[in-house]
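Each remark here refers to the structure printed beneath this line.
Of the protein chains in this complex, all but one are displayed in their positions.
Read from first to last, the chains carry the letters A, B and C; within each, the first residue is number 1.
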Amino acid sequence: MTVQEPTQQQLNQERWRDVPLEFEAIVVGAGPAGLAAAYTLAKGGVKTLLIERGDFPGSKNVMGGILYSYPTHQIIPDFWKEAPLERPIVEQRAWLLAEESVVSIGFKDPGFYEEPYNNFSVFRSRFDRWMANKVVEAGATLITETVVTDFLFDERADRRRVAGVVTNREQGEIRAQVVLICEGANSILTQRLGLQEDLSPGDLAVGVKEVIALPKGAIEDRFNVEKGQGATIELIGESTQGMFGMGWIYTNKDTLSIGVGVMINQLSRSGMNPNTVLEKMKQHPAVRPLLAGGETKEYLAKIIPEGGYHQVPKLYAHGVLICGDAAMLVNGVHREGSNLAMTSGKLAAETVIEAKKKGDFSSVTLKAYHDRLQDSFILKDLKKYENASALLQSNPHFFTLYPKLARYSARELFTVDNVPKKDKQKKIWHEVTSRRGIWNIAGDMYRLWRTLG
Amino acid sequence: MQTLEDKLFLVRFQPDDHSHIHINNKELCQHDCPDKPCTYICPAKVYEWNEEVKAINVGYEGCLECGTCRYGCPRDNIHWVNPRGGFGVMYKFG
Amino acid sequence: MNIAVCLKQVPDTSEVRINPKTNTLMREGIPSIINPYDVHALEEALTIRDRLGGRVTVLTMGPPQATDSLRKAISYGADHAILLTDRAFAGSDTLATSYILAGALGRLMDREPLDLIFCGKQAIDGDTAQVGPGIASRLGWPLLTYVTKIDGIDPTNQVFQVQRKIEVGREVVRCRLPALVTVVKEINEIRYAPLPDLIRAAHYPVEVWTNADLGLDASQLGLKGSPTWVNKISTPPMREKGEVLAGSDVAPAETARILADKLIPHIVVPNR
Partner (left out) sequence: MTAKKKKSPKAPPSAFTEKTVPPITDNPERSDTKAHEQIPLESIEAPKNLPAHGIWVYIEQLQGEVAPVSWELMGVGRQLADKLNCPLSGVLLGHDIQPLTELAFQYGADTLYAIDDPMLKPYTNECHSIALVQLCQAHHPEILLIGATTTGRDLSGSVATALRTGLTADCTQLDVDVDNRKLLQTRPAFGGNILATILCRDRWPQMATVRPRVFSKPEKQPERSGAVVWSDLGLDPSKTVMEVVERILDERTEGYLDEADIIVAGGRGLGSKDNFKLVEKLAQAIGGMIGASRPAVESGWAPYSHQVGQTGLTVRPKLYIAAGISGAIQHLVGMQNSDVIVAINKDPDAPIFRVATYGIVGDAATLLPAITQELGARMHGAPLGTERQL
């Protein structure tokens, strides 16, 4: 070459002259928690960087498929007017599956088809992409395809403060006053900070899901809903092959989301693949007709933190806050997760906004996040069900015997065979108590009531 | 019944040219792990026991990035990190 | 060296699959990406800039959503990005597209001289490989297609040398600057951009040009300016269900004979 070459560094310096490499807040992960946090921060005037590892926000995100209206509305008012949603849910059913039968209870209210709605079926990939645009419009900086691998620390004499993040790219260090970890259930960074102890396979469930295409009309006919309305079914019992867990079927516009989640430790013992569990559920006589003729569009998997209240990590430290699945904020009993994630993101952001006012991002100030969670439904609910997981895990008959008994009882009651109803009740009672002693049942019910009631 | 292969065919992957999953100690798999749960608990069956070489084959290209293996390996023998930014699974629906 | 790179935002056709069960086209959620060959064109332009200085400007013609691809190009390290968008451009075939891009490049050259224009060898959605040659023809620039390597550039004497792929191997060509180059994937490996370029891209204000800025002849734009049009769309015949050939490794010679009967019609000597 005959010309004077400017060094690449000089060229880069020139190009990067106005690029900010320091932010007030960094949010790691553009899932429900991170998006809610970044949105609230940006709206609150905090200079925010949101870092997502996928190609676009949503590309790595998986959930069963229900978005709760109220907490979302709290963050983005009237979101339903423009967000990509599937169907507003007007009916929720619970199915207790035994081998070939189903005992069903449900609640349907057309009032849920009106603003402000109760909940919607959604696809995370589409919803999160939309919400990320909102976050950017609100003023946050979003970068994708970048993995946060570590933290920057400020070491002072008396304390160690998180002072930014390290990414897997060249020149990949960015500084910030505070980092919000919204990395999801694979809580690698949370563990790196020592805030979460190593989790056991009894604290986590693996969920697998399929998206199955069906014509709109077929969905409405099969689920007995009006045009545009949606229904959900939660399935317990045989749906998980007797393991601790739950299945679900949600109606989308022209697809169904069908999935099943089981505890990893139980799955390990069963020797089964999660897809096998799902396939068996799909073959159940009560489920199969709902899916008939459908075409699978996608297969997904995610782990669900089921550790509950006891496994919630330390939620804050100097310069850092943990939200959403990374903080184990999942209500396993009510199948709620994304709403806890969003609300925790919002509360974390509000804490940061206050900390910014004070100019103090130490754990003393950030502890307010923990207090907010404690005062909110999030930790109250988790506390309420703190023993549910342990109870259900240590009593497998909730998933094996009771569905069978329910089936037996219902079958007896509904079979018209000229046996007097009183005799039937006696027969049922006899069968039930012979399978599990009366005192055991009473004990189960009492504990269940204490735990869930 | 729909096979897992059929389903994985529907998923969009952008695999990196190197694996984000590593088995720490092959000896452990061979000698101290009779059940090898990774070979069945993984929703994408990324892990496969290779009897010829007495080691687990890791088909990282089909990893759904759920993390079940991280917690399900009884010997804590799987080193799993997030794939490089922009690589790995890309869900269409989510 | 000032370099322009023409990009196209395309659906990722590698994600289009035929569902093996239903034999239907799966198009859901197919993302838009930068045409993969164009990313290599960009990479080559960036490499030259990093070595010789200058600016890399990326251009694309497309709907406003194509801004995503331009921003992505910025995140790789491009200096400047221009979106060519106008309702009048919609429906352009390769002839009209090369007219618009050449017009835009001409306008860019009013602002800064260009030494090289890079394009991918073809776009994966259309596979026509016509727009690059078309632009060169319209600008009256020399054209080098299927370039696999840039051997060297002499900016002082305005000469450069490349290797290009031809049917029987490759050829080494020396050419005057300015010139238009289309590249194949083998030419380079795409960089994993440094973080500051990603942050820069996040807020980068893409420049938008409409036909009001370009002042092109309306009769040569869009459907009006496109001599080719699609008369009919059909689906190719489905792959026939496989045939399991009789015989096995018990009688290898016999199996080989049966297979050879089937295959001989398909085996041809390479066409040069």
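Some points to look at:
Throughout what follows, a contact is a pair of C-beta atoms (placed from the backbone, for glycine too) under 8 Å apart; a residue touches a chain by one contact, two chains touch by 3 or more.
Computed from a predicted structure; not experimentally measured.
From the set C:His80, C:Lys165 or C:Arg200, the residue in touch with the chain omitted from the display is C:Lys165, counting the whole complex. In the complete complex, the residue from C:Gly77, C:Gly134, C:Pro196 or C:Gly222 that touches the missing chain is C:Gly134.
Remark: the residues of subunit B touching the chain excluded from display are 5, 8-9, 13-17, 57, 59, 61-62, 86-87.
Contact between subunit C and the unshown chain involves residues 11-14, 16-18, 20, 25, 31, 33-40, 43-44, 47-48, 51, 72, 93-95, 98, 124-134, 136-146, 149-154, 157-161, 165-179, 185-192, 226-236, 239-240, 242-245, 247-250, 252-253, 255-257, 259-260, 262-264, 266-272.
By definition in this document, only the chains that are shown with their structure count from here on.
Taking the mean of the C-alpha atoms as each chain's centre, subunit A and subunit B sit 22 Å apart. Averaged Cα coordinates give subunit B a centre that lies 35 Å from the centre of subunit C. Taken residue by residue, subunit B touches two or more other chains at 2, 6, 10, 84, 90, 92-93, whereas all remaining positions touch fewer. Touching two or more other chains at once are residues 55, 125, 144-146, 167, 169, 297 of subunit A.
Within the complex formed with subunit C, the residues of subunit A that make contact are 1-3, 5-6, 8, 11-12, 15-16, 18-21, 49, 55-56, 125, 136, 141-146, 167, 169-174, 295, 297. Across the interface of their complex, subunit B is touched by residues 53-55, 58-63, 123-128, 144-147, 149, 167-169, 185-186, 188, 198-201, 203-204, 206, 208, 210-211, 255, 257, 264-265, 267-268, 271-275, 279, 283, 296-303 of subunit A. Chain contact summary for the complex, subunit C toward subunit A: residues 19, 21-22, 24, 26, 28-29, 31, 49-53, 77, 79, 152-156, 192-203.
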